[in-house]
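This is the structure I have questions about; it appears just below.
One protein chain is absent from this view; the other protein chains keep their places.
Each chain gets a letter, A, B, C and D, in the order it is written, and its residues are counted from 1.
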Amino acid sequence: MPVTLEKIPGQEERVILNMGPQHPSTHGVLRLVLELEGETVVRSLYDIGYLHTGFEKSFEAKTYTQCITLTDRMDYLAPLSNNLGFCLATEKLLELEIPPTAQWIRVLLTELTRIQSHLVWLGSHAIDLGAMSVFLYCFREREILETIFENVAGQRMMTSYFRVGGLAVEPPLGWLKPVEKFVREFPDHLREYEDLLTKNPIWLERTVGVGKVSAEDAVAIGLSGPSLRGSGVKWDIRKNQPYSSYEKFEFDVPTRSEGDVYARYLVRLEEMRQSLRIVRQAIDGMPEGRVRANAPHIVMPDREEMKTSIEGLIYHFKLVTEGFHPPIGEVYQAIESPRGELGFYMVSDGSPKPFRCHVRAPSFANLQSLGKMIEGRLIADVVACIGSIDIILGEVDR
Amino acid sequence: MIPLSHVLTLSVILFVIGAAGFVLRRNIITVFMCIELMLNAANLAFIAFSRYLGTLDGQLFVFFVIVVAAAEAAVGLAIIIALYRNRETLNIEDLDSMKL
Amino acid sequence: MATLSDTELFLLVTMIKIAVVMFVLMTTVAYLSWLERKVVAHIQSRWGPYLVGPHGLLQPLADGVKFLFKEDIVPLEVDRVVYWLAPFLSFALAFLSIAVIPFGGTFTIQGRTFNFQITDVNVGLLFIFAVTSLGVYSIVLAGWSANSKYSFFGGLRSSAQMISYETAMGLAVVGTLMIAGTLSLRGIVDGQSGTWVIGTFNTYLPRWNIFVQPVGFFVYLTAAVAETNRIPFDLPEGEAEYSNMVTVSCLATLLFFGGWHGPLFGPGWLRMLLPIFWFCLKVFCFLFFYIWMRGTLPRFRYDQLMSFGWKFLLPLGLLNVLATSFVVAWLSA
Amino acid sequence: MEILFYICAAVSVLAALNVVLQRTPVYSALSLILVLCLLAVIYLLLGAEFIAVIQVIVYAGAIMVLFVFVIMLLNAGREVPSERSRLARWLGVPLVIAFLLEVLWAVWNQFPSGTAPAADFDAGPAAIGHLLFRNYVLPFEVTSVLILVAILGAVVLAKKEE
Partner (left out) sequence: MATDPNSDPIVQQLQAFAGIAFEEARAFRGELTLYIRPESLIRVCEFLRDAPGLTFKFLADITALDLYPGEPRFEVVYHLLSLDTARRLRLKVRLPGEDPRIASAVPVWPAANAFEREVFDLFGIVFEGHPFLERILLPEEWEGHPLRKDYPTEGFR
């Protein structure tokens, strides 16, 4: 047990309780050390690193394209957001414009990813508080989304679908049909979950006023994403610093001022609706055209071209054996992942492998707010609070 | 029918066992339980007499004894908890001063 | 068949009754787990058990066999005796309370009348309360004997929960008792036969206590859910809850829903068996309600649970008793 | 019927002995609960159904739960024999046996085994209630005050000092 709390002299009656790393409601392998006075949490400490895989070190030994598959595995509930963040950062480094079709598909898929991620959050949050059915309903919906991802990218979870300069392959014909069906049906299902939870007195008892974080505290502690908006700070990178042509889509940024578990719950529910709105616009306004930028020294040539033209073959050979060379420089690209600000800090020394690629993981920063939420509250609220900040340990530990 | 003397014998045996425990045991909770045992022995005698005299009054006495036992247990156990908190022992030999 | 003496007949009939009731209870408890899994699964758009037998009907059997062959893990440093005693106690008590539950009217063999009930105690209701009040031990001992801080806290909490809700449960039935004027379960049910007649107007509503004791019923139902540690009061979990569920469902049927009373028709043998059917149907409805709730509700926090019990249910039960006593006194005066 | 009484009596004496001889308080408490339940059965045999049930509900179901709680909370382990307890044994056991014999002698003299029980009488809850709220209403009220005082006392005593 490396991390533990020391007993304060004179407070020997307090109990030091270890929670996790294999506790069912820690959403992965998070270990908490709680000091309890009776049922009240007085101090808390979290211990992470059980999933540490050294992605940042691995990035330095891989070409940019190879890195993309690694990013999937950080936030395994929102792999496409991670792909997007990495690709955008690299594209910023390269000053590469990608065609609108690719941008639209990226937006559509990342918003579906957001819905998928929020569904898992809602389900596991609900089952933590005892509502078992919602969990299974959410996974039923998630299944549809995973099928859509599989249809497009060939993989359900570890999609690795975005590439520097566009998409890996063109999506198959008719891939929008199931998306349209989902968009049509999902609002009803969402209403169903709301019927089960939003006005349920027991749910209200468990969530209202629990785990309060004020707006100032939230900013100071580095909260981002829905958790920050739940505290009343209207900040959404998609809106305030648009990327990937988000400025062309219409959507609202839901906020609540209460800053408790219930507020974060409502914000995420509303976010799913807004995501749906974006998806609908993306389907309607999907432009025709290529899904990869016309930059042969960066983007892999089409199979056809590679087989018929000598330039295509040479570019293909160069890209596969060596990769592309971005200019020397450093960029920081943040996107609004389902959990908050997902930033990629990329430093290039001109070689085909990143000199340094650091990930600003939203879960890692958001986890810091846990102490503020649970200290002074009952131990049973810890579970509700962990659920409400929606951490993914794969991303926390990287 | 069960003879009255047999019931009373059982009552006496239980009472004496309780009394012996009261004298012999050192753990204050066990001592307390021995008191409960003695109370129950008395209750048995009450019931037996009620049955053999044909009146209900004996049963009512048992009723009251149970109530008193409940009150006594509540207060007694609270005292034990308070004692334990201050002295960290349950051995009555160590609880020999009047001060908490 | 040779004629039996009265004592022999009594013994024989009682033995058969015990055997039948035990058999039915055991299968009910086993199949309740199947039913629960199936119903909750369908609520959650899943299949539930379906591999073992048609619709997974043999699943409880398979589970039983699995339990028999499963390695029994006894943690180090546990108190062996208590560790074994606790679950045994909980099952024994659950079966014990079923002994006084009447599940039908009477039947006649060789001119002697028997009840559809293992034994009719004139303080039957109190008997059930007595038995359930012992159920606390199984939980607190189980928590203690495992020699772990966590299970001990769990045991303490859930026993505190049971004790608190027992009080509310007791108060809830007092209203019914005052109306029936007896503690015998059979007597309480007999008081609920026929229909409500106001003046000369027949309402055709069955004379069930639920119509005069809705508050009592509500308190009883809530307390019973807590008492059996079901969602949303399911802070501890256990298998014996199934048999306790059967008991409290039976009790609810007897106290508030007229027991075995229901429409009677057809030939004599049907008239004899129909009450049992009505009784089982009502109990089943309660059991289904339990399972339904499990598929729907989230869970209370512990302090909320306790304050709900003490600050809401208990006063409500008290008020109910007060109001009922006034009405009863006014009607009898 | 009689045989049941003797079985219960024998088991309860053994259990009572276990209460006293057992060094682990939890086992003592469990044995005591067994004694209480057996006594309830004997009450039933003696025609006191109401008291029997009350005995189980209140004594076994509530009072002893308190004991078990306290034992577990204070984590009372095995009792260690001390010097003085040996003295008590040498002095106490003979005295106790003498006392037992004396009382037994008195009982057997006073009530020869032929004493017949009175005729069956109504010991149901209704009869007890009538008696309780007519003849014994003052003691009843006094005990209710006693209980209230006990509750308050327990709360005050067990409360942690701030």
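Things worth noting here:
The definition used in the following text is that contacts are C-beta pairs under 8 Å (C-beta built on N, C-alpha and C of every residue); 3 or more make two chains touch, one makes a residue touch a chain.
Quantities reported herein were computed from a predicted structural model and do not represent experimental measurements.
Although one chain is omitted from the display, it touches the following shown chains in the full assembly: A.
Here one chain is not drawn; of A:Asn18, A:Thr40, A:Thr198 or A:Gln241, the residue touching it is A:Gln241. Touch with the chain omitted from the figure is made, among A:Pro21, A:Pro99 or A:Gly329, by A:Gly329.
Residue A:Glu95 is the one among A:Glu37, A:Glu95, A:Glu180 or A:Asp195 that touches the chain not shown.
For chain A, the residues in touch with the chain missing from this view are 2-3, 48-49, 52, 54, 56-57, 61, 92-93, 95, 219-222, 224, 233, 235, 240-241, 329-332, 334, 341, 343, 345, 347, 355-356, 358, 360, 364-365, 367-368, 397-398.
We take it that only the chains that are shown with their structure count from here on.
Averaged C-alpha coordinates give centres for chain B and chain C that are 34 Å from one another.
Averaged C-alpha coordinates give centres for chain C and chain D that are 30 Å from one another.
The distance from the centre of chain A to the centre of chain C, with each centre set as the mean of the Cα atoms, comes to 48 Å.
Taken together, the touching pairs link the chains end to end in a line with two free ends. Pairs of chains meeting the touch criterion are A-C, B-D, C-D. Listing the residues of chain B that touch chain D in their complex gives 1-10, 12-21, 23-27, 29-30, 32-34, 36-37, 40, 43-44, 47-48, 50-57, 59-60, 62-64, 66-75, 77-82, 84-85, 90-91, 93. Of all residues in chain C, only 40, 43-46, 149, 231-232, 234, 294-304 touch chain A in the complex they form. Those residues of chain C that touch chain D in the shared complex are 79, 81-82, 85, 121-123, 126-127, 129-131, 133-134, 136-137, 140-141, 144, 152, 156, 159, 163, 183.
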